[in-house]
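One protein chain is absent from this view; the other protein chains keep their places.
As written, the chains take the letters A, B and C, and residue 1 is the first residue of each chain.
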Amino acid sequence: MNQAPYISASPSVTSIMLRVLLALVPGIAAYVWVYGSGVLVSLALASITALGSEAILLHFRQRPLMPFLMDGSALLTAWLLALALPPLAPWWLVVVGTLFAIVIAKQLYGGLGYNPFNPAMVGYAVLLISFPAIMTQWPVPLALAHAQLGFLDQLHFIFTQALPGGVTLDAISSATPLDYLKTQLKLQHSVGDILHAPVFGALGGRGFEVVAGAYLLGGLYLLQQRIISWHIPTAFLLTLAVLAAGSHLADPAQHAGAAFHLFSGASMLCAFFIATDPVSGPTTPRGKLLFATGVALLTWLIRSYGGYPDGVAFAVLLMNICVPLIDAATQPRVFGHE
Amino acid sequence: MMTALLVMIGLALLLGIVLGYSALKFKVEGDPLVDKIDAILPQTQCGQCGFPGCKPYATAIAHGEADINQCPPGGEPGMRALADLLGVEPKPLNAECGTPKPKSVAVIVENLCIGCTLCIQACPVDAILGAAKQMHTVIASECTGCELCLPPCPVDCISMVPIPEKVDNWKWRYPVIEIKSLAV
Amino acid sequence: MSLFKFHGGVHPPEHKLKSTAAPIRSVTMPLRLVLPLRQHVGNVAKLMVAVGDHVLKGQLLAAPDGMISAAVHAPTSGTIAAIEERLIPHASGLPDLCITLNADGEDRWGDHQPLDYQAQEKSAVLDALRLAGVVGLGGATFPSHVKLRADDAHPVLTLIINGAECEPYITCDDLLMRERALEIVRGIEIMQYLLGAKHAIIGIEDNKPEAAAAMRLACSQNSISITVATVPTLYPGGGAKQLIKVLTGLEVPSGKLPTTIGVQCFNVATAYTVHRFIDHGEPVISRVVTVTGRVAQPGNYEVPLGMEIFDLVQAAGGTADDSNGLVMGGPMMGFNLPSGHVPVVKGTNCIIASAPALFAPQPPAMPCIRCARCAEVCPVNLQPQELYWFARADNFEKARSYDLFDCIECGCCSYVCPSRIPLVQYYRYAKSEILASDKARQAANVARERNELRLARIAREKEERAAKHAERAVGARAEAGGDAKQAAIAAAMARAEAQKAEIVPQNVTDLSPLVATEIKAIDARRGKVDDRD
Partner (left out) sequence: MLESYILILLGTVFVNNIVLVKILGLCPFMGVSKKLEASIGMGAATTFVLTIGSGSSYLINQYLLGPDLFYLRTLSFIVVIAGIVQFTEIVVEKTSPVLYQLLGIYLPLITTNCAVLGIPLLNVQGNHNFMQSLLFGFGGSVGFSLVLVLFASMRERMEAADVPGPFKGSAIAMVTAGLMSLAFMGFAGLIR
């Protein structure tokens, strides 16, 4: 028998997750347009691994399979991870990362709703630390590449790491814009000079800025659907922009500007899809602002001074650690309390 | 060699003096922990823990001479509260001390009572009224359900009656999450 | 007038039109009425009649017991058939003591007169109200005479009359305001006089324009100044604290009464019953109940208290075939009736014949994903997801520290939960566990005190006896010649000693000196007790 309230008005968990997946579609489409359809292979690999490993673990934990497989959260983790990885990453990289995300970061903590860390970012950080070379080897956008790989070539490359005759690895891959900037800065070049390199576009990396724009589009859809609140994206983008613009003003030779930071790396993905993960994030409005500000600050610090080209994954994980304290410290005033 | 010895002896002396002074300066009077533990115990004074009352048991716990799982009336929640206070791992209740029972009160079957006053003397909270050769009765609201009045009664006229669930002591149940029972 | 906002709130579909089409209808007096002694918050009323007594309509059947309690009256004339435990409309589904009254069909009033309330001391009027069984009819059923007692420390400036009726389906206050506005205003006038309030505001949600118009008209015909304020429709805007906030901008401090901020709040139906009693001498023996949902003739009915809900539903044309149960109250805060065979009580504002088409079966709950939608809609600005987290793990102290007891159980959080978690049930569970353990703690404190007093008394008696013994011993020595008696006593004591020695105490090895002394002290006290006999 039901108990009060007898009525309900809310999208189910599944429909929320599906809408987030839907919001990723423009980003994926842009990805395919810029880098070719190889990313679809990664997405498929990650999805299959995520659902498969989730099913096995649910089975071992004697939990019902269907409601948890259908909730879409595993799929979302898989997609976010696949989109964060280099598009032509070898198949085993995708599988290992997804397995780590689902098994260690999610199911060991009890599955949906219990993971204190963002699973996709755990998977990403593990891969970044374990396989730094592969993780920073990004394909050159199709528009710039000296050699074009078709879908079958990309598929072949993902599974065998073998290239068609006459094409060298250097012809199709290069460092990411963030990585390139970092190495060039170390070589005493100034930002102004570095940004003239062909990998850079108007805003961020050439080609990649389109993907980032598509993520922004998807994020706006999520905001409009009220799936996510404005707090995290706004605070994240604003803080990152202010830090980047401020440092760029102070020392234009050493620091890239706001637009570059916002449209490079995983900034947009993080602002709307990663940092907004409700399970591993804070719940209070002020907590969300604090959390996103922290993520942005750490991201910028790691990008500008740290040892890794992009800091989103670490920044999110570091702030995930602080979430319980942030929540406790930002409890809003309860009705009738001082 | 000599210097090394001297150095170590000097160090030890210095530390000894500091510690000795602070031990005097910060001397702890009494044991505030006993009261904290006693506040958790249910005060049935039933003695099932093996100690002659709640306070002695609290004292024993505070000094590490008794385990936290010897109080059946406090039950699982009481043990957890103790574990929480003392920062130790919760452990299952010690079955030797008895098992938790639904809260009950003693009721004297009044036509059997011979007025011997033995139960009155046994009651740790003076919840039984009566005089010699007069029928006794239990003040239900004061009875802790310790059962200490049962053994002395020569005519077995006292029984423990569980407190029934009424509208005013009824509790909302833990909601059942159906998802676990849902088969695939 | 300017209005204020409270945090959160939801807009559930109203479903009110169904039951507002027809005016308030009356029902035929049933042959048998069942009157629970507990129809209000506070102490159970004291029985004033016995089985077999013949009573008149309006006669006092049970008197209030103590300050926070309310009387029960006979809704019609007849004979007391039984006084026994019967099923009552309560969420527990447990039986409680009820008076069964067999109607004699005459419906003959007992002696009843209007009360010239201005000619009497206010306290006398309030005592009369106490005996009239007036309680808050909005659903909380708190005895009204307690709230109407003016307190010098906290004078009431503003009297707020709650006509918001924010819950879906329920329309009994709406209809009452439309049809009996003058009477309600008269009740407000009396209440305002008793409280000494400067002004009164009637809060009505803007989905009830007819009611608001009727009340405005009635107010304009009355000499005292009453403001009729339409407030935006937003559930739970009819909660007393929420309505006070909306109308005055003041928040009732947590755990305090509204009087601390100079406000007192009553339901419109309560004002109506105050008028009935003061101006006609009629105690609370009937109320308006909305019967809606899957019934043939949804609407509002004036029902004598004690009428079986099943009969009431029959009077409304009976339930449709797909109806699978009865809900008392609204869809947000109501509860399932254990059976149709329970009486209408003072708190019965609405009966909904539920059906799967009306209230879809609740899907299994998923884990909480901490989306905080619940926190967005919580009218008290709590963090429902945290409270749920603590309640689920029986972490009650933590739940309490996150202000669990400020929760008004309005159900907004469950209403918007994507995981369909029965959040309110968790809070109710945690609250009743905490209350029970608080009660147990109080009982333990009393027991500890009594135990300590007893030990002290025993020690004192022992001392006194010792003193007496010493006196007697002095006298005995002077007398001499009691050797035989002395020997007998000595022998008996030796026997007792031997017996005592056989009892081996447990757990006394490896004791610290402190425990040892404690035990020794207790043994000593015991020794004194043993000595006594």
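Keep in mind that, in the parts below, a contact is a pair of C-beta atoms (placed from the backbone, for glycine too) under 8 Å apart; a residue touches a chain by one contact, two chains touch by 3 or more.
Since this is a predicted model, take the numbers as computed values, not measurements.
The missing chain, though absent from the view, touches A, B, C when the full complex is examined. For the options B:23, B:109, B:155 or B:176, the residue in contact with the chain missing from this view is B:23. Interface note: of A:102, A:315 or A:334, the residue touching the hidden chain in the full complex is A:315. Interface residues of chain C with the unshown chain, by the touch rule above, are 367, 389-390, 392-393, 395. Within chain A, the residues in touch with the undisplayed chain are 60-61, 104-105, 107-111, 114, 116-117, 122, 125-126, 129, 298, 301-302, 305-308, 311, 313-315, 317-318, 320-322, 324-325, 328.
Residue-level contact of chain B with the missing chain is found at 3-4, 7-8, 11-12, 15, 18-19, 22-23, 26-28, 31-33, 36, 84-88.
Assume only the chains that are shown with their structure count from here on.
Centre-to-centre, using mean CA coordinates, chain A is 53 Å away from chain C. Separating the CA-averaged centres of chain A and chain B is a span of 54 Å.
For this pair, chain B with chain C, the centres built from the Cα atoms lie 33 Å apart.
Shared interface positions of chain B, i.e. residues touching 2 or more other chains, are given as 175, 179, 182.
For chain A, the set of residues that touch two or more other chains comprises 3, 67. Looking at the complex, you find that chain C touches chain A at residues 6-7, 10, 12-13, 168, 241, 245, 251-256, 325, 327, 329, 331-336, 354, 358-364, 366-373, 375, 379-383, 385-386, 402-403, 406, 411, 414-420, 422, 424-425.
Across the complex, chain C is touched by residues 1-13, 15-16, 67, 71, 73, 110-114, 229, 278-279, 281, 283-284, 327, 331-338 of chain A. Per the touch definition, chain C reaches chain B in the complex via residues 38, 44, 88, 90-92, 94, 96, 364-366, 394, 422, 425-426, 428-429, 431-433, 436-437, 440-441, 443-448, 450-451, 453-454, 506-507, 510-512, 514-515, 518-519, 522-523, 526, 529.
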